[in-house]
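A single protein chain has been omitted; all remaining protein chains appear in their positions.
Chain nomenclature is as follows: A and B, assigned in order of appearance, with residue numbering initiated at 1 for each chain independently.
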Amino acid sequence: MFGLDKRDTSLLMIVAVLTLFAPFILNPFPTGSGLAQFNAGYPDLMQRFVIFGIFAIGFNILFGLTGYLSFGHAAFLGVGSYSAVWMFKLLSMNVLPAILLSVIISGLFALVIGYISLRRSGIYFSILTLAFAQMSFSLAYSVLTPITNGETGLQLTLDDPRVLGVTATADGSIPVTNLFGLEMRGTYEMVVGPWAFQFNMGYYLCALVLIAAFYLAIRIFRSPFGMMLRAVKSNQQRMNYTGLNSKPYTLAAFVISGMYAGLAGGLMASMDPLAGAERMQWTASGEVVLMTILGGAGTLIGPVLGAGFIKYFENIFSKINDNVLHGWFAILPDGLEDFIVFVVHPFIGKGWHLTLGILFMLVVIYLPGGLVEGGQRIAGWVRGNKKPDAPQSETKPAE
Amino acid sequence: MDAFLLQILNGLDKGSAYALIALGLTLIFGTLGVVNFAHGALFMIGAFCAVTVRKFLNLSVETIDPERTDFLGNPLKVKTPYVENWFGPEFGGLIIDWSVPIAILFAIPIMIAVGFIMERGLIKHFYKRPHADQILVTFGLAIVLQEVIKYFYGANPIPTPAPDALNGVANLGAIIGMDLIYPVWRIVYFCFACLIISGVFAFLQFTTFGMVVRAGMADRETVGLLGINIDRRFTIMFGIAAAVAGLAGVMYTPINSPNYHMGMDFLVLSFVVVVVGGMGSLPGAVLAGFVLGILESFASMEWAINLIPGINQIIIYLVAIVILLVRPRGLMGRKGVMED
Partner (left out) sequence: MGILEVKNVGKRFGGLQALSDVNLSVRENSVHAIIGPNGAGKSTLLNCLVGKLIPDTGSVMFDGQSVLGRAPYEINQMGISRVFQTPEIFGDLSVLENMMIPCLAKRDGSFELNAIANVMSQRDIIETAERMLEEMNMADKRHMNAASLSRGDKRRLEIGMCLSQEPRLLLLDEPTAGMARADTNNTIDLLKQISDERSITIAIIEHDMHVVFSLANRITVLAQGTPLVEDDPENIRGNPKVREAYLGESA
């Protein structure tokens, strides 16, 4: 279907079902119950899942296929956000032109940075992208204040022109982002017994974009272009002596992944119309690296899983506190209970980054293929190693 | 002229920190062939050694002073640090005041131990993995170390002042008839950095151990073939590099109150410094550290900012980008290092 083979179609279907039914899947616990804190079916959290999913899919097109490790991709996300907010300020609150502009601008930005950075490879490339991203971050904070509004971040105001829209609504407030009148913040709540499921306009826009982005990524992976990118990673020497110029291939991959990042940034601004420089910092670039590696670099579904995984547990872990822990381990004898809580304490709540760092190290050391490889190993183990060499992305629908 | 000299001086302290971190990075890269993204974290751990020593020295015993009362008329509770009890208020006070230099003594064994553990426990397994994997795993480690520090010390910067005697300013220009007011501690820092750097170079130059390490940096395989146990020496080298970064951190605390993310902040810049100096070149790392520190200081002068707004923020990156494109091996690097 859609020019994909059976396996890829089912992969696409899994992702489509997971995202479209996310408001149900992520809200398994009744609202009033004690476990409700593990629900993740809130609009802004779900939006973050899919937006970072898009970001990671794009990053994976560069890193997963060509092996070029960029530490500056957050810069493109930031540029996308700024462009979108400017579109809201100047043109209208419709998200479509805003998103288009963010993709185009970040694509151009990626073209310039990629053209220069790709003149070197290996660690030099990583450091060049890092330097560019930090430079953009510093500039956004300082000199470019007229464009970025510096530390405060770029926000909408009541005297923005918005030539195709209104400067202010009838009741004198800033208009909200919409898609041809459908408000992004519009949420329908469906109450089924003790459950409450939220269906948010903005989330569904992001989800559709994610599905499209994922579909496009599959096409790229399976195309001659994708094969060439894998050839770049495998052996550039042979590539050059086979009459292929690897530069434009890597540059194209860089620009495509930059545009994905810009798309993510544009969507982010469409959900919440503000943009700040901290989105461009190199630790933010590090986050997308984490997502991609954790999920499984070079696989199709890995980055989506990685993004979902990190954002989900970030949310859950920060909610767990000592009281919750004491609740869980209440059956144990007092001393033991306190001891366990004491041991677990550093890893929860604000300690989420510690857990993430440890998890990431373990993945790089023991499971270089990320969650996808882990899933394959478990599947192979369960099946008794009947099919040892499934080449790519056999995955379990996690979460 | 005064302003010119002052800017050079201003660049020296940051330049010293860059040079020290970059020196360690280069030692590790040159000997072990590992790209260590956790090196900034070592700098930070060093800084927190100073914080810890200061904390311990300030551990106090609470006593009741019957002769004085607080505003409610109750006897006043007085906190006296143990050290003051042991050594008398005067000498004890002096010890507390000098906590940062004292921390050096503690930091050296701690940092060497941290370096050993890191190398034996983790880095060792990554010698043969691609550079990208090394970057990733040490990046993970950097996050972990930073979060551990944050867990124990909180997120806020912890002021750790220099000894009173070294806290003031000095007029350096007095001798040559110019006006150069400059904080004493920064001079101390610069001298300290020079001492460490020359120590490392002397060690590499004049000891057999250093000779083997230098030979290993030039051609690892051949040295391995000679039957010399190069790996053990490299472990020790990692410990030394960690100690250098740590000491840089200890002494930097009075200049900038340490916080948990200072390692990451310095890491990016130090990598840039290494690249500018030339991957694998020790003199290059030191030179580039000072040059970039001074350049940064010049770029923050008023005329420079008026000329190109924001130049002070980006000068280092700009230089790095230009160097990488025009002269990929850096100021003093050999050709072909890391060009895969």
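Everything below uses one rule, namely that a contact is a pair of C-beta atoms (placed from the backbone, for glycine too) under 8 Å apart; a residue touches a chain by one contact, two chains touch by 3 or more.
Keep in mind it's a predicted model, so treat the numbers as computed, not measured.
Peer 1: With touch defined as in the header, list the contact partners of the absent chain among those displayed.
Peer 2: When the entire complex is considered, the left-out chain reaches A.
Peer 1: Out of A:150, A:226 or A:346, point to the residue that touches the absent chain in the complete complex.
Peer 2: A:226
Peer 1: Just name the one of A:152, A:169 or A:240 that touches the chain not displayed here.
Peer 2: A:240
Peer 1: Can you name the residues of chain A that touch the chain not displayed here?
Peer 2: 3-5, 219-220, 222-228, 230-231, 233-235, 237-245, 248-249, 252, 256, 391
Following the convention adopted for this analysis, only the chains that are shown with their structure count from here on.
Peer 1: Averaged over CA atoms, how far is the centre of chain A from the centre of chain B? Could you give it in whole Å?
Peer 2: 34
Peer 1: Which positions of chain A touch chain B when the two form their complex?
Peer 2: Interface residues on chain A, with respect to chain B: 67, 69, 116, 119-124, 126-128, 130-132, 134-135, 138-139, 141-144, 282-283, 286, 289, 293, 346, 350-351, 353-354, 356-358, 360-361, 364-365, 368.
Peer 1: Given the complex with chain A, which residues does chain B contribute to the contact?
Peer 2: Listed in rising order, the residues of chain B that touch chain A are 35, 122, 125, 131-133, 135-137, 139-144, 146-148, 150-151, 264, 268, 271-272, 275, 279, 309-310, 313-314, 317-318, 320-321, 324-325, 328, 338-340.
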